[in-house]
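Just one protein chain is left out here, and the rest sit where they should.
== subunit A ==
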Amino acid sequence: MTLNLSVLTPNRIVWDSEVKEIILSTNSGKISVLPNHAPIATAVDIGILRIRLNDQWLTIALIGGFARIGNNEITILINDTEKGSDIDPQEAQQALEIAEANLRKAEGKRQKIEAKLALRRARTRVEAINAIS
């Protein structure tokens, strides 16, 4: 029994094939989805999506969206994503440092919120690389 996973963004289809299990991070925490899961519709937070096929884990960094799970079909609609293998480790690390510096400098509520979001994105990308290795 396998799950059919499709990960879609407005610009392209990132993933469309069968997997054994996925770990998704939502607003209320990380959930793991196995075949025959109960049907749910949920919002996806900025985090990593881990996919297991044939005892190998793959990571994709997700930047916010929605997911629908039902009947062994998972549809994840994302604003933007990056595959773990596509991210350059040094660049991601640098981005993380810049984001942290920005957060410290930020003043005013709006800038703080933006800086926090940027930080989470950068952290997600770094995690994506680390998780593979």
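Keep this in mind: a contact is a pair of C-beta atoms (placed from the backbone, for glycine too) under 8 Å apart; a residue touches a chain by one contact, two chains touch by 3 or more; residues count from 1.
Everything below uses one rule, namely that contacts and distances are computed from a predicted model.
Undergrad: For the chain not present in this complex, what protein name does its UniProt entry give, out of "Radial spoke head protein 6 homolog A", "ATP synthase subunit gamma, mitochondrial", "AP-2 complex subunit alpha" or "DNA helicase"?
TA: The UniProt record for the chain left out of view names it "ATP synthase subunit gamma, mitochondrial".
Undergrad: From the listed residues A:Thr26, A:Asn72 or A:Asn102, report the one that touches the chain absent from this view.
TA: Hidden-chain contact among the options goes to A:Thr26.
Undergrad: What residue numbers in subunit A mark contact with the hidden partner chain?
TA: The missing chain touches subunit A at positions 6, 8-13, 26-28, 38-45, 65-66, 68, 70, 75, 77, 79.
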